[in-house]
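Every protein chain of the complex appears in place save one, which is left out.
Naming follows writing order (A and B), and every chain is counted from residue 1.
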Amino acid sequence: MSATLAAPAAVGFSRIFGPRKSVNKPPEETDAKRVQFNSRLLPYLFLAPQMAIIFVFFYWPSVQAIHSSFYLEDPFGFGSTFVGLANYTDVLKSGEYLGIARFTAVFTALVTFFSLAIGLLLAVKADGVIRGNATYKTLLIWVYAIAPPVAGLMGMMMFDQHIGPLVRFAAFFGWDLKVGLDYTDTAFAMIVVSVWKQIPYNFIFFLSGLQGIPVSVREAALMDCRSGFRRFWTVILPLLAPTAFFLLIINTTYALFDTFGVIDVMVKDKAANNPITLVYKVYMDGFRGNDLGGSSAQSVILMIIVFVLTIFQFRFIERRVHYN
Amino acid sequence: MHRTKLFDHVILMMGVFFMVGPLLVALMTSSHEAADIHRNGLQILPGGHFIDTYTTVLTKQGGFTGKITGLRMMMNSLILGIGFAAGKIILSMLAAYALVYFRFRFATITFWMIFTTLLLPLEVRILPSYEVMNTLKLTNTYTGLIVPLLASATGTFYFRQFFKSIPDELLEAARIDGAGPFKFFIDVIVPLSKTMIAAIFIIMFVYGWNQYLWPTLMTTDESFFTLVRGIKQILLVWVGSNIPDYNEAFALAILAMVPPVMIVMIFQRWFIKGLTESDK
Partner (left out) sequence: MAAINITNVSKIYSGGVEAVKSVSIDIADGEFIVLVGPSGCGKSTLLRMVAGLEAISKGTVEIGDRVINDVEPAERDIAMVFQNYALYPHMTVYNNLAYGLKNRGTPKAEIEARVAEAARMLEIEQYLTRKPRALSGGQRQRVAMGRAIVRKPAAFLFDEPLSNLDAKLRVSMRGEIKQLQKRLGTTSLYVTHDQLEAMTLADRLVVLNGGQIEQIGRPLDVYHTPASIFVASFIGSPAMNLLRGTREGNLLHFGSQVLDLGRAAAFPGQITVGIRAEDLRIATSGEQALTLKVEYIEELGAQRLVHGMIDGKKLTASLSPEIEIDETMALTIAPERLHFFDADTGKRLDQPFAGAESGRMSAPANVIKLETAL
């Protein structure tokens, strides 16, 4: 697996981490320490615990997933049959799976967009005010520490049919909000909760990005451009681009994977007429449906999506980002 | 000028209301009686049953088997949070030290093997991971709960970045001063990393405490349930009845968020520094 899949990943990684150059180069050409310890045994000793855990709990399961995705497991546990790509074609031909994939894409796009937009808005405002700056900051980052399923629980209460204030609020506008029963309404609630949970993270990064812009640059912009809005678009935002780019990746990953807890609590095991994401489907098929091959094929498809996303993001988006 | 500032404050207040409102409502509602909540909806003022509710939640034997208490779940959450954070720091400091400060043959390949783990979150390989844990007979153990979560290189990455930012000359001075690899690690690297260790501990504690999917898979025995893991189960039991115990559900949610929230609040500066300076 590492041979086939790690290779494209290398494209992205060398850019995130900087190339790992060989150590015996002239000092100005390398980012490794100029002087290193020479020991035959020690580095391996220090690496052993980490490597052991990675092998057992990362590489072994990952290889297993790829392996199982080509086999059909006997339902009674009597061995398995090689079926080639059948698991993949079954999954990709299934209308249900494609529907879930579509929902996942929409869900991910909306969650990423709104949590980034609101996080940025609040960060810009918090950066602009002098009074109460610290208080706002403290109050706005609380939610970072809340677990997704707990956030889901809070959402369930807020959208509860009997006691939920948001349901009453919606009813005021004539919207009969039925979270847990109506597909669209549940999706709406999931998105709201997922965005709510992610705003603090984006807020923290945007704020620290804003505070990292040198005062002299802001002052220069102040002299060159009268409109505050234009200044933001032409100077501040381009300088925030590296932060935004980093957050785009993190938020996409968050929406794809970390929202599992939110979804699990909110659909309450009644996945039938409720929106779920691809990760949740993997879990459902693997643990509820006991379809090892199908679930593994879905896992592999997800792995590929993650890789493609990473490469896409680095190849196409990073070029338009201004790094210093 | 003055008007725009006022407008900024209005937006920030709305943001604070949106972010903090639900938490406040949860806290306040948890101090009312269930029947009261059922009748009057969620509450924004404190009720008189704060202590009752929390005593019940912490000590009442709940769950399907009726043997697990809130206190026990809290204990488990602490074990997971602290165990995970400590394990992560030890493993990743050692690995990062080897990668940055040693010259050895398989450095490049080791580097890639470690950092590939950042690409594939646990969620995409849950089923095979579960199978592996079954094979190793680690389900329903603290080891099974904590150790597999350590198989991602985030911490190693943080420390590697940090070690690389330590001036080269420090190692050179130390070598001239006669410090070997162990001495340099203990005398210089560990003390220098103190802030970094604190920041990562906070981030990792919150991460460990908040784990949901993995504990859900690994623990079927309720005595190993963490607060976050137990929340759905308990929700199903309590909210399923005639007059749902909303107050207890909220109390449990509050308990599940208080420790990580407190830590993030108290160590806010370290936390933000750790998050923003190491995550890139």
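In the analysis below, contacts are C-beta pairs under 8 Å (C-beta built on N, C-alpha and C of every residue); 3 or more make two chains touch, one makes a residue touch a chain.
For clarity, every value in this text was computed on a predicted model and none was experimentally measured.
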Option from B:Met13, B:Leu136 or B:Ala179 whose C-beta touches the chain left out: B:Ala179
Contact partner of the left-out chain, one of B:Met28, B:Leu58, B:Leu170 or B:Val258: B:Leu170
Residue in contact with the excluded chain [from B:Met28, B:Ala86, B:Val188 or B:Met265]: B:Val188
For chain B, the residues touching the chain missing from this view: 167, 169-170, 172-179, 183, 187-188, 191-192, 194
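To be clear about the criterion, only the chains that are shown with their structure count from here on.
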Contacting residues of chain B [partner chain A, same complex]: 4-5, 8-9, 11-12, 15-16, 18-20, 22-23, 25-26, 29, 37-38, 41-42, 90-92, 94-95, 97-104, 107-108, 110-117, 119-121, 123-132, 136, 147-148, 150-153, 156-157, 164, 168, 171-172, 175, 180-181, 206, 209-213, 216-217, 228, 231-232, 235-236, 246, 249-250, 253, 256-257, 260-261, 263-265, 268, 272, 275-276, 279-280
In the complex with chain B, residue positions of chain A that touch it: 2, 5-6, 9-10, 13, 17, 20, 22-24, 31-40, 42-44, 46-47, 49-51, 53-54, 56-62, 64-65, 68, 118, 121-122, 125-126, 128-129, 132, 136-150, 153-154, 156-158, 162-165, 168, 196, 199-200, 204-205, 208, 228, 246, 250, 253, 257-258, 260-261, 264-265, 268, 279, 282-283, 286-287, 292, 295-296, 299, 302-303, 306-307, 310
